[in-house]
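One structure below.
Only a single protein chain was left out; the remaining protein chains are all shown in position.
Chain lettering (A, B, C and D) follows the sequence in which the chains are written, and residue indices restart at 1 in each chain.
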Amino acid sequence: MEDPEEVTTGQPVTTRVTAVAYDEGHYEEEQISGAEEWVACSERSGVIWIDVAGLHTTEPLEMAAECFGLHPLIQEDILNTDQRPKVDFFANYVFVVLKSLSIDKDQDAVLHGQVSVILGPNYVLSFHDLDQNTFEPVRQRLRYARGRIRALGPDYLTHALIDLVVDSYIDTLEYLGDRLEDLEEEVVERPTKDTLPVIHDMKLEMVLLRRSMWPLREVVGSLTRRESTLISDATIIYFRDVYDHAYQVMDTIETYRDMISGMLDIYLSSISNRLNEIMKVLTIVSTVFIPLTFVSGVYGMNFHYMPELTWRFGYPMILGIMLSILVGMLVFFHRKGWI
Amino acid sequence: MEDPEEVTTGQPVTTRVTAVAYDEGHYEEEQISGAEEWVACSERSGVIWIDVAGLHTTEPLEMAAECFGLHPLIQEDILNTDQRPKVDFFANYVFVVLKSLSIDKDQDAVLHGQVSVILGPNYVLSFHDLDQNTFEPVRQRLRYARGRIRALGPDYLTHALIDLVVDSYIDTLEYLGDRLEDLEEEVVERPTKDTLPVIHDMKLEMVLLRRSMWPLREVVGSLTRRESTLISDATIIYFRDVYDHAYQVMDTIETYRDMISGMLDIYLSSISNRLNEIMKVLTIVSTVFIPLTFVSGVYGMNFHYMPELTWRFGYPMILGIMLSILVGMLVFFHRKGWI
Amino acid sequence: MEDPEEVTTGQPVTTRVTAVAYDEGHYEEEQISGAEEWVACSERSGVIWIDVAGLHTTEPLEMAAECFGLHPLIQEDILNTDQRPKVDFFANYVFVVLKSLSIDKDQDAVLHGQVSVILGPNYVLSFHDLDQNTFEPVRQRLRYARGRIRALGPDYLTHALIDLVVDSYIDTLEYLGDRLEDLEEEVVERPTKDTLPVIHDMKLEMVLLRRSMWPLREVVGSLTRRESTLISDATIIYFRDVYDHAYQVMDTIETYRDMISGMLDIYLSSISNRLNEIMKVLTIVSTVFIPLTFVSGVYGMNFHYMPELTWRFGYPMILGIMLSILVGMLVFFHRKGWI
Amino acid sequence: MEDPEEVTTGQPVTTRVTAVAYDEGHYEEEQISGAEEWVACSERSGVIWIDVAGLHTTEPLEMAAECFGLHPLIQEDILNTDQRPKVDFFANYVFVVLKSLSIDKDQDAVLHGQVSVILGPNYVLSFHDLDQNTFEPVRQRLRYARGRIRALGPDYLTHALIDLVVDSYIDTLEYLGDRLEDLEEEVVERPTKDTLPVIHDMKLEMVLLRRSMWPLREVVGSLTRRESTLISDATIIYFRDVYDHAYQVMDTIETYRDMISGMLDIYLSSISNRLNEIMKVLTIVSTVFIPLTFVSGVYGMNFHYMPELTWRFGYPMILGIMLSILVGMLVFFHRKGWI
Partner (left out) sequence: MEDPEEVTTGQPVTTRVTAVAYDEGHYEEEQISGAEEWVACSERSGVIWIDVAGLHTTEPLEMAAECFGLHPLIQEDILNTDQRPKVDFFANYVFVVLKSLSIDKDQDAVLHGQVSVILGPNYVLSFHDLDQNTFEPVRQRLRYARGRIRALGPDYLTHALIDLVVDSYIDTLEYLGDRLEDLEEEVVERPTKDTLPVIHDMKLEMVLLRRSMWPLREVVGSLTRRESTLISDATIIYFRDVYDHAYQVMDTIETYRDMISGMLDIYLSSISNRLNEIMKVLTIVSTVFIPLTFVSGVYGMNFHYMPELTWRFGYPMILGIMLSILVGMLVFFHRKGWI
């Protein structure tokens, strides 16, 4: 919306640029910075992967744009952290933007990060705005040549990165699933006034997850549809696998949404139930004692001529009458199922 | 998401591998284990059907992959018990994942299992994660050559297996339908605080059924669309029949959902109705006796000059007044329709 | 789901097989039973229409299958009374399943029947599970050669039968519309605890109608799309007309659903309104008499030194004070709009 | 559903048939009736427009069918006043059915009429069931040759008629918008028991409008898609303009629906708010006076030995205590924000 030069992501984070070059036989890794190192790096042989973590200046983007010939709008998209997940197929590279999740255990909060991946003929560029070591597991698989990853090209590497992002949703949903179970117990056992905002926060979190996941799934879906020659047939089946996982994530989110909406119902009806309970206590006490008080009031009147007052057993008799009223009332409430 | 070697389904179950080979004239059946038996089995003539029940190790999967040349991702899909129902058309086999249901009568719960079926040119492989004899009825039909099953090829056998899975939904829905009727009676006749969570459990169960059934129907639908040469035209009409059944199951689930949402309304309004009833009792007793108590209070005052107190018939008169107030109140409540 | 031989519709009904053969010049009608009569009938010239009412054995189905060469699965579909409305285009016949409605005035209930129609090159077969004379009006039009029906072929006859089924929805909706008006009056004027289940029954009935009508409309729609050579261009325009009627039925159902959901709201708010009314009575009586009782209680105290008690006009004065409190309260409630 | 001969619209209305023939240079208008006049009229030169208002017999339909060669089903559709808006493209004419609206100011009600238009190569036929002068404005534009209407052909005339129908929705929505504003004020300021049914009537009216407008928009949409050679390219742009208006009408209806659903919420919560207010009054009065009454009750006891009773300042002291209880209570309620 503005010229890209003026946009920054704002938070004081460290930028770490990790360059990797590999083929089936060898693996090199180094931290780079500055134009010369970028250029040197972009001219290596084999598959080149440059990973920028904690992106907060435009500098690495300008390096990347110059070395690999990227369109100026891509810079803007990568820096705009409100960017919706999407894939753009350019003539000689594919540009993917995704939302990744991570859990801040200290604050008990879900962090939403943004991951951009550019797949070229012999290179992969990845950017994330949070300075987390998100893609370290992939580097380890490369380093120790685990599985087929080093034999397959940059498209398989892209798959591995996107797979990690989808996995971050699965982990987050497991974490939220645990909190949801606690919340469900709280709603059924001991709901308080503060329970409702918590339920709504969960509901909103699900809405946000859904809003990130839905286009992410479409992105993966369009990567399986052979729209670019940069993705080989052998890799497409792996993308289809990620697509299945994305579907599962959507299903889990939907199930959680249904559970949350059920909790809302239970919470709201528990308020009504508590009102009923309060009213029952009031009604029982009032309807028992108000008639008795009336009876005692009658014999507290000062009429000169009230024969009962002079009877020998007037007082015990009236106490007996009161007792029968009391018992009658209790029987009535018992029949109503109130006590 | 992980390498398939590290994934297990977790529960301590017995794995039972039943191998069957048949054609129109003969039928062989044996329990197999170990690589040699698998290889021997895979080289039999006629239609070969290997059924793995209670899958919990990767061993049978590796055997199958080796003997029949399956893609590595298939192993992962079969072991991932959160897999969404789907069909994958490979070059020389069709891979189907389904969710089957069964009822645990002891625990009064619906068990969700996972069934995978691979249809090859002359073989069918089936896997389920629960160690139940799910497919025994099909083996019996084969054994005693009931119906056309032995004359028709592996595609018809696949149809028979999938038909059994869809039937497991019909049985489960009948079972849940009975419970739903009980629940409906409870909601209308004697709702308690514990009724609401039960209604929501039912609702959630329906959501889960729907979430398994919906993609299952799509799977069956795509099997009817001639997307693979492994399914003959003669068999497609049988798959279309299963597709109709799947549609009926969806309709039943939707009807149950509507019934459950109606129960929720009735439950919630019954709470309000009960509050109304409680309040009526309180209001009747209070509004009858509070004025009477006031009257008796007036004549309990100690003013020196209160002429009524000295009247000969003051006391009976005041009792009469009280009685008229009482009668008047009761008439008023009767007109309101409260008593 | 089972072999068709084992399925029966269960109710003790009479099966009546009416065979008709007609062309523009002549019309024959007879009741048939037994294989020979079926065969004789199927060899007649002109358009042959065999109508089976009250189907409860497989016998007529087997006759029909033999005489007209029907696929075995059709028998199963006809007998399975949970069959969803559908159309199947076979090589030389079209198979249509529909749900018809009728009203049981004695039980004030809507009966759901199943109608199957098979349209061949020169024949029409119709089956219904209830032993009602559903299709008699069509036979009358044929018998007395009313309109164009005898000049046009078996496709037009099929149209006439399906049109009758759609008309059964219109009649039923008119009947339900009357009941809905009564119900609306009840909800607004004198709602009781039993009103809610009735509303929900109506709602569920609409859901069921919608579930039968929706696929029925699709069936008619696909009959207008020239998918079979058995339906001539001249007849397609009549099917399109039925399609319009089906659309109207759907619209009416949707309108009724909206009306019912409005009734639910009115019912639920009427409960709250009644609670408000009860509380108003309680509040008025209590807040008037509780302060008065307090005043009388003050002068019922036994302090030795209470100057007011000895005043000459103490008693009338206090009665006056009480009256002013009473009047003040009533003015207050009047301003609140409560009385 | 029935033979067209037997259907009538039922209301005693006057049928008025106005025939117009025009080209750029001349304009003729006359009231016609009887077969001969129809035939004479249909043979005129220029564009022929025959407008039938207040249709209640089949006679004009039969004339039209004969003179212009219409399909028999069209008669049925025009007379069936429950007909859903639709367009049918026949070989040499286009048949359009629409719902028009008008406001009966006396009864404060929206009247739903049905308008049918048939566009032929050189003629336009229009029918409406209400005897209103709906299309008079178009005749005036023709008569006084206002705008381009006389230069353009029968397709532009058809556009002018349909535009008038869409305008009738805009007028009606303005009228309903005013009523909606009044209703909103009533809901917020002084809701009564009768407000809810009025809200629901408005909601249902919107549902009905939406149900007429939705297919109407589709009709106009398909007229813009060049499906018939009877509509020239120059006219299509005008139909597209009507299509935009139809879209605006849909948007307004949706906005009104949202407003109505907001009113429902406000109405329902106002009932709860009123209950809260009633309960506050009850609670304040009761909790103030019940403890005071208890205190006075204590000193109304007749124990022989009660030292306070004999104290010189016992009575004023107890009055002081009562006053402090009262003040304490009022402070408590003030802090709660109740008074």
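Just so it is clear, a residue touches a chain if its C-beta (ideal position, glycine included) is under 8 Å from a C-beta of that chain, and two chains touch if they have at least 3 such contacts.
These numbers come from a predicted model, not from an experiment.
One chain is not depicted; across the entire complex it touches A, D.
The omitted chain makes contact with just one of the residues D:Tyr22, D:Tyr156 or D:Tyr238: D:Tyr238. Residue-wise, the contact with the chain that is not shown comes from D:Val188, picked out of D:Val39, D:Ala109, D:Ala151 or D:Val188.
When you scan A:Trp38, A:Phe135 or A:Tyr267 for touch with the missing chain, the hit is A:Tyr267.
Screening D:Ala109, D:Ala151 or D:Met301 against the full complex identifies D:Met301 as the residue touching the chain left out.
What chain A contributes to its contact with the hidden chain is residues 1, 3, 71, 73, 76-77, 82-84, 86, 88, 193, 196-197, 200, 203-204, 207-208, 211, 264, 267-268, 271-272, 274-275, 278-279, 281-282, 285-286, 289-290, 292-293, 296-297, 299-302, 306, 308-315, 318-319.
The chain not displayed touches chain D at residues 147, 163, 166-167, 170, 188, 237-238, 240-241, 244-245, 247-248, 251, 254-255, 258-259, 262, 265-266, 269, 272-273, 275-276, 279-280, 282-283, 286-287, 290-291, 293-294, 297-298, 300-306, 336, 338.
The rule is short, and it goes like this: only the chains that are shown with their structure count from here on.
Of all residue numbers that take part in the contact between chain B and chain C, under half occur on both sides, making this a different-residue interface. When the CA atoms of chain C are superposed on chain D, the rotation angle comes to 70 degrees (nearest 5).
Chain geometry summary: the mean Cα position of chain B and that of chain D are 43 Å apart. Mean C-alpha positions place chain B and chain C at a centre distance of 27 Å.
Counting partners per residue, chain B has 272, 275, 279, 282, 286, 290, 293, 297, 300-302, 306 as the residues that reach two or more other chains. Contact topology of the protein chains: linear, an open path with no closing contact. Chains touching one another, given as pairs, are A-B, B-C, C-D.
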